[in-house]
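Every protein chain but one is kept in place in this view of the complex.
Labels run A and B following the written order; every chain starts at residue 1.
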Amino acid sequence: MLARDRKSQGVGPRTVSSSVRPATDATRVPDDASLLKMLYYMKLTRALETRIERKLYRQGKIVGGVYVGRGQEAISVGAAMHMRRGGGEDHDDIVSPSHRDMAVFLMQGVPPEKILAQYMGRKTGLTRGRDGNMHMGDLRHRLIAFVSHLGDSIPVAAGCALTFRMHGTDQVSFCFFGEGATSRGDWHEGLNFAAVLQLPVVFICNNNQYAYSTHVSRQMKVERVSDRARGYGMPGESKDGNDVLVVYDAIGRAVERARHGEGPTLLEFLTFRMTGHSAHDDAGYVPKVLFAEWERKDPIRRCEDDLKGRRLLDAGAVQAMESRIEGELDEAVAWAEAQPYPSPEECLTGVYHEQA
Amino acid sequence: MALTTYVEAIKQGIWEEMERDERVFILGEDVGVYGGAFKVTEGMLDRFGEMRVIDTPISESAIVGAAIGAALMGMRPIAEMQFIDFISCAFDQITNFAAKNRYRWGAGVPMVIRGPSGGGVHGGPYHSQNPEMYFVHTPGLKVVAPATAYDAKGLIKAAIRDEDPVIYLEHKYLYRRIKEEIPKEDYIVPIGQAAVRREGRDLTILTYGAMLYQALEAAETLAREQGIQTEVVDLRSLLPLDKDAILKAAKKTGKVLVVHEDTRTGGIAGEIAAIINEEVFEYLDGPVLRVTAPDTPVPYSPPLEDFFLPNKEKILKAARQLAAY
Partner (left out) sequence: MRVDVIMPQMGESIAEGTLTRWLKKSGDKVARDEPIFEISTDKVDAEIPSPAAGTLAEIKVQEGQTVPINTVVAQIETEAGAVAAAGKTAPPARAEATPAPAPARQAAATSTSPGDGKERSARPAPAPPSPVYAAPPAGAWNVPKAAALIGTGATVEDLRRVRSSPVVRKIAQEHNIDISRIPGTGVSGRVTKNDILKTIERGGLERGATATAPGASRAPAPVFAPGERVTVVPMSAMRRKIAEHMVMSRRTSAHVTTVFEVDMSRVMKLRAEHQQAFPERHGVKLTPTPFMVKAAVEALKAFPDLNAAIDGDTIVFKKDINIGIAVALDWGLIVPVVKHADDLSLSGIAKTVTDLAERARSKRLTPDEVQGGTFTITNPGSFGSLFGTPIINQPQVAILGVGAIQKRVVVVDDAIAIRPMVYLALSFDQRLIDGAVADQFVAHIQATLQEGKFTEIV
């Protein structure tokens, strides 16, 4: 079944450039439709997470934890623009999102109502009630479910990329994490492994400066997460994570490297978590001034202004987009709330493969 | 027919599965150029190439994590732990990612994690461990521990073809000490089935791995010297346990001795005793007894390790006590 082109030279050591590309401003700008799409998904993401965090959670309709990526939407949107999909197993990329990358789910084709059902613990959620919130995945959407043990996805994403190399395809493995996860051993093992085997992985760090209450300065001694790339012999860059065009551009170049067999890239996107760690955290440990400062850098407003500047839309169009989103979400919430819970005895099923 | 060693049987099983199924590949430390610390993968690099016989950095967590990723992408990885002791480095990947994937979001992780376990070779605390129970306690995993060359081959093939993650424990003491004729034809030993190695009516010994041979020798002595007929059951799989076989053997004799090389507290013997107690209490004609290693790390020096390991004499003592009960 795997009669594939074996053009690859194998997984042995290769000569890898250790040069680190300098940070650059966005040099490639997507077409107009793509620009509008990015704005739409950033807005949908924020609206969906706001519903979840500010409405449903407070109504008691979501019983577990809620972790949102408010203020960080540009990173997952800009990255997801490069994810290849709809072409089958030997064509589509694979994604390992972390817990503040909601846009990836939406852009990979998971409808909002399924996400809401997941949050509500319903039978029709992505995990059928077995796991909650962002702990969801679906291989049909090329999404690998993340686990709470941050950093565990790194070697897994490398393993997906290993498969692509073995098959000799130009598929790419996208791997998301926060700056906190970079302190974990699995993160280091995974990056080293991917670098040594020259695997097509794009490592995407969502540096929102706080891991729960811990500031990034207590997470690492190097100035930038991307500084660590040199330690693994892979290129590393740090970029403005609140500029979706910059994200789009940087990811695009890393993806290109990966597709061309040049191995992994570590990209760090600087951003800010505009909430607490979770819906139950008021983030009192974060200086208020920082919220104000980063509010001015809000990625959605910047994108909107940019698109207005390009005359791709006006205030009316923005309003239309927003009401369309609200309408979609109204329907999605109604659908999710009508979904059944799993039956209690379903607890016992699905631990192992079951014959159909 | 030539005799096949236990280690050769494992190698044959992997080799044949790699020939049979392109999705099967092996990754681990020193598995390629060197052919594995115990030569299980010797010759495979030449035959299958570096795409399918992959030398990795010393990163057990990355080895297992990468195997998980590959399995999710449709492959059938075999991750080698150079010594099974090092599996602890990958504990998180195994127990939180591999084991729970299917249950959480329906994505099966068909993969094998295998490596040399067990003592008796003066390997000391870090080259002699029996880590099975960490994983037997993790729903979503399967754990097997073959004792014969036939089973070593049949179980590695079954493990590779299984749709779920399987921990395959090779007893290094048996690698080159056990040899037997095994069929040329393709066969598997189904996971979750125990095997009766000796029939008896007076007493049942349940065991697995290298302890099987100690138990069989003890059974022989009991029969010769006292006419005590001992049933010896080789569990082969620890998760899932062959409950039917355990209960059948317990009912048959009413007296059960569980023997394992693993340490005592939290060993599988306790679980087996509980199962027997819950399900066939009325058939018992004596307490379920255990012969196990004591609750210590595996010591290095020969007198210490000899004291640590269960053996025929320790089994005899317990068996006699139980037979006389």
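Just so we're on the same page, a contact is a pair of C-beta atoms (placed from the backbone, for glycine too) under 8 Å apart; a residue touches a chain by one contact, two chains touch by 3 or more.
These numbers were taken from a predicted model, which means no experiment stands behind them.
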Chains in view that touch the one left out, judged over the entire complex: B
Of B:140, B:254 or B:267, the one touching the omitted chain in the full complex: B:254
Residues in chain B touching the chain absent from view: 254, 281-286, 317, 321, 324-325
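Just so it is clear, only the chains that are shown with their structure count from here on.
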Length of the line joining the C-alpha centres of chain A and chain B, rounded to whole Å: 40
Residues of chain B touching chain A in the complex: 22-23, 25, 27, 49-52, 54-57, 59, 61-75, 77, 92-93, 96-97, 100-108, 139-140, 142, 162-164
Touching residues (chain side chain A, partner chain B) in the complex: 1-2, 6, 8, 10-12, 89, 94, 126-128, 130-131, 135-139, 144-145, 147, 149, 152, 154-166, 173, 185-186, 189-190, 192-193, 196-197, 350-353
